[in-house]
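Every protein chain of the complex appears in place save one, which is left out.
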Amino acid sequence: MDLDELYQEVILDHYKRPRGVGLREPFEGESHQVNPTCGDEITLRVHVEGDTVADLSYENVGCSISKASASVLYELVNGANIDDALARLKEFTALMNSRGQGEADEETLEDAVAFTGVSKYPMRVKCALLGWMAFKDALVRAEAVPTPEGGAE
Amino acid sequence: MDLDELYQEVILDHYKRPRGVGLREPFEGESHQVNPTCGDEITLRVHVEGDTVADLSYENVGCSISKASASVLYELVNGANIDDALARLKEFTALMNSRGQGEADEETLEDAVAFTGVSKYPMRVKCALLGWMAFKDALVRAEAVPTPEGGAE
Amino acid sequence: MEAASKLDVESIRADFPILQRKIGDKTLAYLDSAATSQRPVQVTDAMRQFTDYSNANISRSVHTLASEATDAYEGARAKVASFIGAISPDEVVFTKNSTESINLITYAFQNAAVERGADPRFVLKPGDEVVVTEMEHHANLVPWQQLCLRTGATLRWIGITEEGRLDLDDLDEVVNERTKVVSFVHVANLLGTVNPTSQIVARAKAVGALVGLDSSQAVPHIPVDVAELGVDFMAFTGHKMLGPTGIGILWAKAELLDAMPPFLTGGSMIETVTMERTTFAKAPAKFEAGTPPVAEAVGLAAAVEYLEALGMENVRAHEKELAGYMLEKLEAVDGVTIIGPRVPIGRGATVSFELEGVHPHDVGQILDSEGVAVRVGHHCAKPTCIRFGVTATTRASGYVYTTTDEIDRMVSALDKVRKVFA
Partner (left out) sequence: MEAASKLDVESIRADFPILQRKIGDKTLAYLDSAATSQRPVQVTDAMRQFTDYSNANISRSVHTLASEATDAYEGARAKVASFIGAISPDEVVFTKNSTESINLITYAFQNAAVERGADPRFVLKPGDEVVVTEMEHHANLVPWQQLCLRTGATLRWIGITEEGRLDLDDLDEVVNERTKVVSFVHVANLLGTVNPTSQIVARAKAVGALVGLDSSQAVPHIPVDVAELGVDFMAFTGHKMLGPTGIGILWAKAELLDAMPPFLTGGSMIETVTMERTTFAKAPAKFEAGTPPVAEAVGLAAAVEYLEALGMENVRAHEKELAGYMLEKLEAVDGVTIIGPRVPIGRGATVSFELEGVHPHDVGQILDSEGVAVRVGHHCAKPTCIRFGVTATTRASGYVYTTTDEIDRMVSALDKVRKVFA
């Protein structure tokens, strides 16, 4: 069990000092996600201006991984172009599902690279993805992206 | 597998030439019993006069053990005093549930002694008891004996 | 169709310790695989290894054992999904047996009747019809009967020809605009008939009915691909396919599972719970309340691997040979009448028969004394028995480990039966 791999400095730092936390106005889409196994929750809002994520705001209860992940998400997508944000969402999701086999691109994922180790812990992947799933869903609700087949995840 | 123990001459003889078969009138109690595992069935009637089983009549489909057993039942209880018949019923049931450990009394059980071997074959005990259960139930229905707790078996 | 390679039955038999078993002084000839198959060491070893090394409850904690157990359980789901050609593991629900799988479907209808906003496909009313066949196992008959009793819908059925085939002459009448669901047996457990599915499935689709299969006797014996079959749901069971007892499978289209109300409720199937109100997880979790059969899933995965290594085409070819051999030998026995198809086409290696003047119980008993294990009774298919005017039959059934030698032993034991009851 290489704990350091999981609890990287970057992650602990985001956990202790989360960026962008709080629910703000205005917003076009809001999503509430629950991790049924542990009861962790996030409420996340997006405010879209043109093709930009003008604000991403959230409140959450959860473990270090889920809280740090939401904070990193904020840093990565707040103020970003929606297409770029979606690309990062896709990249991060793939990394999390890679079971430790993924190669993270520091260029695009920045601090989120620190989550590479999490993908080796299947029971924690859901924690890391909770905020990102909420982001995806909030974009759909904001009608900033089309509804996926079978509804939002 | 000592087959001879199961398929005694006496049993095969009763199977091939069943005694007392056929449904007759008059009767006060009739019982229909099914063995849910194999679908074997018996319909059995009792005609009671005073404290005597004045007639026991039946029709059945089933294996050699169940048919021979009904035939032996007829021989043992037809024309008998009800108390004696019940004593035999009790004795025979105990013998069948003895898992090969029971000692049969030839004095009271007569041909039914041949069923001692059947008690070693748990899957066949139900066959041997089918007619006897019907007899017990028919007596209850004829109001010749009190209703047992929880209804007839 | 002839398979290129055959099964190496001798080396298969070495994997099944029970085949060394003596019954009295005779070696066991196990011809009762349609009731339950035997398990190879690969299955028992996998379960033992799991229990002694990784045992934990799943999906509920972050410790290493729980993670390994969850991986093993979900891995089994994925293996079963790919074995039957499901597009996603999420379409596979683990139950306790085929019977629960079918009840899960019938209770979806029953619960939809008392739930607000239920999917109209699951809402049955008087005038609606449900269709089964006359050759069902009780597992695919009684739940539908009960459902009809409770909703006022009408149960209808497709009959059986004298040869033991489905009588499709009046299919268009039986399956009609009033039909909401058609559920029928894929391979019949008493008759051995392998039912052609496409005509019934097409007709069901044409009238807008849901259509499902009881494939309890199919998945173990023939290649099965749910996409190819075009059905909406399918039930089968672990213990008939070299796997353990205690695990069954319901496959259903994702979209259908989403539309179905939950059945058993409790832990692990919820999204959130307060004292007042519960919301539910997505399928398959939605249908798996409580601790699932974890070790059994591990065993089932090993069984599927075993069958995949043999190749289901080879399994089918082997059983086709067995069926032909059984039919030929049995037909030659004095007083034997086969109940079910008498040619090894569109049938499996499960053969029911009557021996004139001897009750199946007695046939089975005497065969047992020769070490030959067959099943006798109504085989949980009483309506089929009624159709053929018998109360019970003797049934011999083969599987991957069955030899023609064992069939020969059964046939000679029938001579002994005739002697005892001459």
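Going by the order they are written in, the chains are A, B and C; count residues from 1 in each one.
Just so we're on the same page, a residue touches a chain if its C-beta (ideal position, glycine included) is under 8 Å from a C-beta of that chain, and two chains touch if they have at least 3 such contacts.
Nothing here was measured: the structure is a model prediction, and the numbers come from that model.
Asker: Looking at C:A14, C:V62, C:A78 or C:L168, which makes contact with the chain not pictured?
Answerer: Residue touching the absent chain, from the options given: C:V62.
Asker: Out of C:L124, C:L141 or C:A283, which touches the unshown chain?
Answerer: C:L141
Asker: Would you indicate which residue among C:E74, C:E115, C:D167 or C:E305 is in contact with the undisplayed chain?
Answerer: Looking across C:E74, C:E115, C:D167 or C:E305, the contact with the absent chain belongs to C:E115.
Asker: Which residues does subunit A use to touch the chain missing from this display?
Answerer: 1, 3, 6-7, 12, 37-41, 61-66, 121, 124, 127
Asker: What residues on subunit C make contact with the chain left out of this view?
Answerer: Subunit C touches the chain not shown through residues 17-18, 21, 23, 28, 30, 32, 35-36, 38-39, 44, 48, 51-57, 60-66, 96-100, 102-103, 111, 114-115, 134, 137-143, 145-146, 150, 155, 157, 237, 239, 244-248, 262, 264-270, 272-278, 289-296, 361, 364-365, 367-368, 372-377, 379-380, 382-383, 386.
Asker: In the complete complex, the non-displayed chain touches which residues of subunit B?
Answerer: These residues of subunit B touch the chain that is not shown: 1, 34, 36-37, 39, 121-124, 150.
Just so it is clear, only the chains that are shown with their structure count from here on.
Asker: Farthest chain from subunit C, going by mean C-alpha coordinates, please.
Answerer: A
Asker: Approximately how many whole Å separate the CA-defined centres of subunit B and subunit C?
Answerer: Those two chain centres are 37 Å apart.
Asker: Where the CA atoms of subunit A average out and where those of subunit C average out, how many Å apart are those spots?
Answerer: Centre-to-centre distance between subunit A and subunit C: 44 Å.
Asker: Can you compute the centre-to-centre distance for subunit A and subunit B, using the mean CA position of each chain? Integer Å is fine.
Answerer: That gives a centre separation of 75 Å.
Asker: Return the residues of subunit A touching two or more other chains; collapse runs of consecutive numbers into ranges.
Answerer: Residues of subunit A never touch two or more of the other chains.
Asker: Could you list which residues of subunit C touch at least two other chains?
Answerer: There are none in subunit C.
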